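Yeah, one chain of the complex is gone here, protein chain that is, but the others are all in their spots.
The letters A, B and C name the chains in turn, as written, and every chain counts its residues from 1.
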Amino acid sequence: EAFLAAFQARIDAEEKIEPNDAMPEGYRRTLIRQIGQHAHSEIVGMLPEGNWITRAPSLKRKAALLAKVQDEGGHGLYLYSAAETLGVSRDQMTEELLSGKAKYSSIFNYPTLTWADIGAIGWLVDGAAIMNQIPLCRCSFGPYARAMIRVCKEESFHQRQGYEIMMTLMRGTDEQKEMAQDALNRWWWPSLMMFGPHDSDSQHGDQSMKWKIKRFSNDELRQKFVDATVPQGEFIGLTFPDPDLKWNPDKNDGKGGYDFGKIDWDEFWHVVKGNGPMNRDRIAARRKAWEDGAWVRDAALAHAEKRKARAEAAKIAAE
Amino acid sequence: EAFLAAFQARIDAEEKIEPNDAMPEGYRRTLIRQIGQHAHSEIVGMLPEGNWITRAPSLKRKAALLAKVQDEGGHGLYLYSAAETLGVSRDQMTEELLSGKAKYSSIFNYPTLTWADIGAIGWLVDGAAIMNQIPLCRCSFGPYARAMIRVCKEESFHQRQGYEIMMTLMRGTDEQKEMAQDALNRWWWPSLMMFGPHDSDSQHGDQSMKWKIKRFSNDELRQKFVDATVPQGEFIGLTFPDPDLKWNPDKNDGKGGYDFGKIDWDEFWHVVKGNGPMNRDRIAARRKAWEDGAWVRDAALAHAEKRKARAEAAKIAAE
Amino acid sequence: MTDMNEARLALVLRLADDHLILGHRVSEWCGHAPMLEEDLAMPNMALDLIGQARSLYQYAAELEGKGRSEDDLAYMRREREYRNCLLVERPNGDFAHTMLRQLYFAAFMEAYWTECLTSSDETIRAIAAKAIKEVAYHIRHASEWVVRLGDGTEESASRMAAAVEALHRYTGELFQSDAVTDAMAQAGVAPDPASLKPAFEQTIGPIFAAAGLAVPESDVGPRGGRSGIHGEEMGHLLAELQYMQRTYPGATW
Partner (left out) sequence: MTDMNEARLALVLRLADDHLILGHRVSEWCGHAPMLEEDLAMPNMALDLIGQARSLYQYAAELEGKGRSEDDLAYMRREREYRNCLLVERPNGDFAHTMLRQLYFAAFMEAYWTECLTSSDETIRAIAAKAIKEVAYHIRHASEWVVRLGDGTEESASRMAAAVEALHRYTGELFQSDAVTDAMAQAGVAPDPASLKPAFEQTIGPIFAAAGLAVPESDVGPRGGRSGIHGEEMGHLLAELQYMQRTYPGATW
């Protein structure tokens, strides 16, 4: 208990915890779970956007989308590395993803049906991710906080790019406007769900707040997101698919904010439990990539060992 | 020798040879080779046309193409059955096709690049096939002759359908006309090559003629094809890619016929030897289908055996 | 009355899209089947499906009355306008998946067309009368394979079970009722899909039993096809399907 108190004191003093520091098992477990989920989300998140690379409507957009998907892979890489500092291997995490034991952001269980979905994902999904992640740049665990700083910078570029796709569509033909509106209709509610259950129903919230892994509650972040996003959408002529959405000048301690409708939590849990439109296809795609790639990874290992053996033999021969 | 003479006498009397009849080994071998090649051509021939089923430009054309490809499979089936009466199994013939030992019509080693190629194949390739096959309806070997009667009827339907595709294109937009002309440019010479080398260079010709497996020489059939096809093409406004093509009133014993240019036999042998644009892709596609299907064929066999064992057990129990 | 016409059009388009898209999938096998007999059976089934799709699109075009042709409807809509169920657009997978998908759809359609034989809609009656014979062949062919594979080798049994695990959850969508099907059922045009479940189960049950397969308890899975929310494979399928019509708009073929 003295240890726990000392640890909490370091946290309270805003000291960063580093991998070799002693830490409570629960802290380590929570971080492994959260960083792992975050990494998996980046990896699985490559799929819905990857689905449009070969059909991107212009070379410029194709290049931007390739760069974005590459960035996501990069984020996955930093995050797996951050988790590895806590004593879990990337292979282990991958197995947990493929077996369905580890979760990833449920939003990626929706399909990308039109090009506008690429805009909507950038604008809304990356926008929501940033809301979640900016506070993580000050997370108590050093490697995670540092990874987040880099990730946030790139995500905010992606968010602007996504918004710009939506803007271009809203300035385009009627078909394009319809496409953009349809994408907003489909992605808006799932984006709000990205912040997780209401604070009253959230499992891990309090302890994570105390350990400064989390710094804002789910509902606080969701409100920030709505307040930031609604004016952006309205500015380009989009209508949010929520009849209860309206400006409330009394909200946010009198600074004003948006009231919004009830989230369909049944839908949320339905998808989290694996019954969303794309859950199985996502995991199947990742599993196929992993299994089809086994011989490649084996070969890389075998070659590295051969090289090492040859280098040692050469060294001995030279002695 | 008495046997050979008696056999030749039957042939000369236009008697049909049936599977259980005694026949010279050379006769059997020639037929197995020829019927096998013919069957393989039908099977491999499904691929270039199959390539356009999912992209057929109208539902009507899609249905017609499906029906055509199905017919080709059917022809393959009759022909394999005819060859089986000579004591070679379908599996054996398939292995020879996949190993590259058995040949198939070299024309299928060219790719179908546009929709017009579907028209050109029907019109030219099926047209050339009919020229080759009509005399085979009177082939001395009964099962082959009977298979050919059915095949020819369907092929001539395909030929008309192909011509009608070309006609529709030639009545269409400039782009469609260009597409049709381009297809003729690419398929014309390979179609002429379908009749095989000049009589002076043909290996199997004389003996096959004597045995009435063949009834016209390669060059005779080629001339018939040119004479029948050129007016059809000109009628719809196509230009044949042969500057030497011209009407010669003295040809065909004064009935008139077309003179035509020199065939590029180097190209022919290049493709026959496996270096055509699609040789490897064709065999690879058939091999993949065969290998991917192995578990299905094994299961069918295993199931049939299980059923048989159960039926026998039931019979014993009932006694 | 306009609402009834709209519902009728919506219904016919759903059926047409189901047949077109399944026909497209089946046709992808042409020349690549596990044996020559199947190289014949696949285009044969695809041909039946495309033929039924044509009759349905022709009727839809007539109901719509805007001068669009069967090809305009089949080729020139946007992905979100296609109303096929998700089952038919599922990728072919292996031969077990393809045959099971065929069985599920044919077992449903047999029950559906049987009810349509007494439809108040003359055109639908006529389409049903023709389709019901074809669908019987599809059931026979597909069920023979489901039994052979389920009761074949260890590998085939496990592939067949994997197909059931993957596809059964797409059958729930077939039985979904909504405003369109309610209106059509009331007007005696077409059955309430929900009412067809017993007949479907009666077809499937003995086949699964003979194949040694368990019928999964739940058929709940992804839905959305009827409102144009498809899977990600659909767009790639349409890119192929529509290629010529999109590249050469207005041409006659």
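The working rule: a contact is a pair of C-beta atoms (placed from the backbone, for glycine too) under 8 Å apart; a residue touches a chain by one contact, two chains touch by 3 or more.
As the structure is a prediction and not an experimental result, all values here were calculated from the model.
Note on the chain not shown: across the whole complex it touches A, B, C. Checked against the full complex, the candidates B:Arg55, B:Lys224 or B:Arg286 give a single residue touching the omitted chain, namely B:Arg55. Within the full complex, the residue among C:Asn44, C:Gln58, C:Asn84 or C:Gln242 touching the omitted chain is C:Gln242.
Think of the hidden chain as still there; on chain A it touches residues 43, 46-47, 50, 53-63, 66-67, 69-70, 73-74, 76-77, 80, 90, 115, 165, 168-169, 171-173, 175-176, 285, 288-290, 292-300, 302-304, 306.
In the full complex, chain C touches the hidden chain at residues 78, 235-236, 238-240, 242-243, 246-247, 249. Within chain B, the residues in touch with the undisplayed chain are 48, 51, 55, 111-114, 175, 182, 186, 275-278, 280-281.
Definition applied: only the chains that are shown with their structure count from here on.
Of all chains displayed, C has the C-alpha centre closest to the centre of the whole protein C-alpha set. In this assembly, the C-alpha centroid of chain A lies 37 Å from the C-alpha centroid of chain C.
Contacts with at least two other chains are made by no residue of chain A.
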